[in-house]
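Provided herewith is a single structure, encoded as structure tokens, for subsequent inquiry.
Missing here is one protein chain; the remaining ones are kept as they sit in the complex.
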Amino acid sequence: MNDQPDATEPLEEEVRDPYLEYGTALAERLGGRAVVEHDTIRIYVDRSNWVETIRRARDEEGLDFFSWLTGIDWSKDVEVGDTVAEPDELEERFEVMCRLSSVEGVAGAHFIAALPKDDAVIDSITGVFGGAEWHEREAHDMFGIEFTGNPNLSPIYLPEGFIGHPLLKSYPLLAREVKPWPGTVDVEDMPPEPEEPAGGGEA
Amino acid sequence: MTITFGDWITEIANWVFLAIALPTLGAAVLVVSAKNIVRAVLALVVTLAGTAALFLMLGAEFVGWTIVLVYIGAVIILFLIGIMITRAPLTKNADLSQPISMRVPAALLSVILFAVIGGAVAASFGGAAIPLPDEATTTASIGETLFTNWVIPFEVVSFVLLAALIGGIALARQDPAEEGEV
Amino acid sequence: MITGWFWADVIVKVILALAAMIGMALVAIYAELKVMSHMQHRIGPYYAGGRWGWAQPFADALKFIQKEDLVPEGADSTVFRAAPYIVVAATFATFVVIPFSPSLVARDLDLGVFYLLAVSSLTTLGVLMAGWSSANKYSLMGGLRAAGQLIAYELPLALAVVAVVVQAGTMSLVGIVEAQAAPITIGGLSISLPFLLTGQIVSFVIFMVASVAELSRIPFDMPIAESELTMGYLTEYSSLRFTMFFLGEYAAMISMSAIAATLFLGGYWIPFVSETALLYFGPFILIAKISLLVFFILWIRATWPRLREDQLQDMAWRWLIPIALLNVLVIAFFKVVVF
Partner (left out) sequence: MNEEYRALMHRSEVAVSVELQTQDMTLNIGPQHPSTHGVLRLVAQVDGERISSVEPVIGYMHRGYEKLAEVRTYAQMTALVNRIDWVSGFASEVPFIVAVEKLMGIEPPERAQWIRLILTELFRISSHMVFTSSYPLELGATTPLFHVLRERERVLELIEGMTGGRFHPNFNRVGGIKPAAGGGKTQKKVSMDIPEGWLEATRAAMERVLLSTEQSDTLVTGNELFKARTVGVGVIPGNKAIEYGLSGPNLRASGVPFDLRKHEFHLPYDQVDFNVISAPGGDCYDRYWVRLQEIRESVKIVLQAIDKIPEGPLRAKAPRVLKVPKGQIYVRGENPKGEFGYYLISEGGQKPYRLKIRSTSFSNLSILPWVLKGALVPDLVAVMGSLDFVLGDVDR
């Protein structure tokens, strides 16, 4: 806990960046690669080390506050929203990201494990943090990422029988499909019920 | 002295008696024939209420209201709570309907019992009539007799009730140690 | 013996008592709306009927009545329909023996108090029927809660009444009022006081607590706790049947207050008023006392949250009943040994 950056001092205009120092040291200890920008520490770990890293971060580093867990869909092919800046350099993948922090200071880090899109499976951290169950269910809903070991990986947000994973970049936003933003109101008919609820690259 | 049917039917009180007795009888039949257990209990309420009303008609106010207070107000309510806590389906209870082979002897037995009791009462009292008490009811005298002539039986009965109460608690209360073992 | 006049007399009295019950229940509803409003810094009903919104309870009743009378699918419709009548009838029956003046009483039963206890226990039956027949889990739970609660508090209620009966030496309500009007001589001073001031204060407190519980009002309103069981055994009721429950609830509040006023506060009697004056002013005196107690019950509602079912049972069995038993013992001792 001594490595916590002291945030009471102004951070800018200083040569040393406490977040960078803390993040690099943390990554070294836990065996990962640290990227620090805008005071946000990202630690990339291998997915085989995922649970172990989280456990060690909790037990050894004092990052015992489970803040959240989510997924990111890195995709060249973007149905809605903006594309990535340099699509050529992008590797198509999912990222599972979990934020742990401390309840004693500003210390906190985002642990990230990359998953290939065709094999989006990762071990569940519900054994480490009970609170991760809902977050993993949400990520399962939204991205279709499998969490092995989660006791109850049923849909949490989506209605039963819903096909598709809404937060995938390839998932079209239906409202956006039929009505360009900002749309004129009440001009078109309502969209017909889709035969197949929009799944992957249907549109 | 005998009462003819003509005399009997012109007396307004007898009409009231019929108005109470017939539904009571019907409800009593319903108690054993109802297909739903809660309904059977509710029919029992009507039967008891009718009985209480008959006692009131006879001027036995204390007995009448005791039936209401104790039987309807307490016993039946406990029945209902017990049934509803464990199982209270709104549909018919299959295990309530007995086969004919059981119904016929039961009905026969009831009729015989009724005949015996009715016959015994009629034989011993015949047409004897007790005049209705005037204004004052008999409650005071019941109380007085109870606490003078019958005070020992009264105490014995209350002792038995107390024992039953304690026994009930002892049975219903689960032993914490035993529970732990299971 | 029973004659034609007897029946005419009965019918007139029943109608009078019914009118008294409904009228007073409506007033109680209005009082609740207004009193609670003012306690909560609101205005309350304001428009219906013009000044002070006096017609609000009527408007409410009319609105409820014109709603569709629903019987839920799967409900036992006979029982479901019958339940409100039982509750209202049981409440109404209590009005029969309440003396409004030495002569204005539908029927002064010798067993008045005993009758009251017997009849008011029937409410439980109606509530259980309503809860079970609604085919709704909330209703069932509400009904069971209500029954458990009513049974538990019937006991302290009865024991509190027993203490009064022991002191008065009669079960007739008129007799009890007269017993309070009878002067007691302490030293050279001869004075007549209501039972509340002559040793029944413990009984009074127990009676009021138990009656609030019997009425299922805050802090004992678990049977209809809207934040837990939506509306308990009333959940599925609508229209006229709901109105009946609603009226019944307030009528029960009035009747409980009337009983308490009669047993402990001297009923239609107050000191320094002559017998003849009581004949005329008796009803007003009693109504004033009832209003006081009703206000007290409303005040509690505006102040307190509700208890939990187990806490309520705990309170009844571990505190109220032992205290009430002790109270009876003490009063019997004084009655037999001291006086």
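As written, the chains take the letters A, B and C, and residue 1 is the first residue of each chain.
In this text, a contact is a pair of C-beta atoms (placed from the backbone, for glycine too) under 8 Å apart; a residue touches a chain by one contact, two chains touch by 3 or more.
None of the values given here were measured: they were computed from a predicted structure.
Participant: Given that one chain is not shown, which residue among C:Thr78, C:Ser103 or C:Thr303 touches it?
Facilitator: Only one of C:Thr78, C:Ser103 or C:Thr303 touches the chain omitted from view, namely C:Thr303.
Participant: Considering the complete complex, identify which of C:Met141, C:Leu196, C:Val212 or C:Met244 is in touch with the unshown chain.
Facilitator: The single option touching the absent chain is C:Met141.
Participant: Just name the one of C:Met222, C:Met244, C:Leu278 or C:Ile297 that touches the chain not displayed here.
Facilitator: From the options C:Met222, C:Met244, C:Leu278 or C:Ile297, the contact with the absent chain belongs to C:Met222.
Participant: Name every residue on chain C in touch with the hidden partner chain.
Facilitator: That gives, for chain C, the contact residues 36, 39-42, 137, 141, 218-219, 221-222, 225-230, 301-311.
Participant: In the full complex, which bits of chain A touch the chain not displayed? Write them out.
Facilitator: Interface with the chain not displayed, on the chain A side: 7-8, 37-40, 42, 64-68, 70, 72-73, 80-85, 97, 99, 103-106, 110, 129-131, 133-135, 142, 155-159, 166-167, 171, 173, 176, 181.
Quick note on the criterion: only the chains that are shown with their structure count from here on.
Participant: In graph terms, nodes being chains and edges touches, is this line, ring, star, complete or other?
Facilitator: Its topology fits none of the listed shapes; call it other.
Participant: By count of C-beta pairs in contact, what is the leading chain pair?
Facilitator: Greatest count of contact pairs is found between chains B-C.
Participant: Taking the mean of the C-alpha atoms as each chain's centre, how many Å separate chain A from chain C?
Facilitator: Computed from C-alpha means, the inter-chain centre distance equals 62 Å.
Participant: Using mean CA coordinates as chain centres, what's the chain A-chain B distance in Å?
Facilitator: Distance between chain centres, rounded to whole Å: 72 Å.
Participant: For chain B and chain C, what's the span in angstrom between their mean Cα positions?
Facilitator: Computed value for the inter-centroid distance: 28 Å.
Participant: Contact residues on chain B for chain C in the complex?
Facilitator: Residue positions touching the partner: 12-13, 16, 36, 38-39, 42, 45, 61-62, 65-66, 68-69, 72-74, 76-78, 80-81, 84-85, 88, 90, 132, 136-137, 139-140.
Participant: Where on chain C does chain B make contact in their complex?
Facilitator: Checking each residue of chain C against chain B gives 1-2, 74-76, 79, 109-111, 114-115, 117-119, 121-122, 124-125, 128-129, 131-133, 135, 140, 143-144, 147-148, 150-151, 154, 171.
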